[in-house]
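The structure that follows is given in the form of structure tokens.
In this view, the complex is presented without one of its protein chains, the others remaining in place.
Our next item is chain A:
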Amino acid sequence: MLLINCPYCEETLPELEFAYAGEAHIDRPADPSALTDEEWRDFLFIRTNARGTHFERWRHIGCGRFFNAARDTVSDRFLTTYKAGQPRPDLKEAAE
């Protein structure tokens, strides 16, 4: 069972209290009607699917809020979690 830290509740809780919500930092198109078919494909379907550090969204069912996480997809270890809207963290800094 994964243990996940909710950055809003500031508590580390079991995976069953959380819902995975896909890759993070995918911005909705600002001007949707201007997008080409290829750009729509990239937005809707193409995913990084990283083997290693993966930036992803989770929702804490307890507080109902979305947040972001960096997780190693080989070890499943969480590197850090941070609030929605914050930029992608520099993981070297987080490790120190």
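Note that in this section a contact is a pair of C-beta atoms (placed from the backbone, for glycine too) under 8 Å apart; a residue touches a chain by one contact, two chains touch by 3 or more; residues count from 1.
We take it that contacts and distances are computed from a predicted model.
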{"item": "Undepicted complex member, UniProt protein name, chosen from \"Protein-arginine kinase\", \"Cytochrome bc1 complex cytochrome b subunit\", \"Sarcosine oxidase subunit beta\" or \"Amino acid ABC transporter permease\"", "value": "\"Sarcosine oxidase subunit beta\""}
{"item": "Touching residues on chain A - with respect to the absent chain", "value": "1-2, 15-16, 19-20, 22, 37-38, 40-42, 44-49, 51, 54, 56, 71, 73-76"}
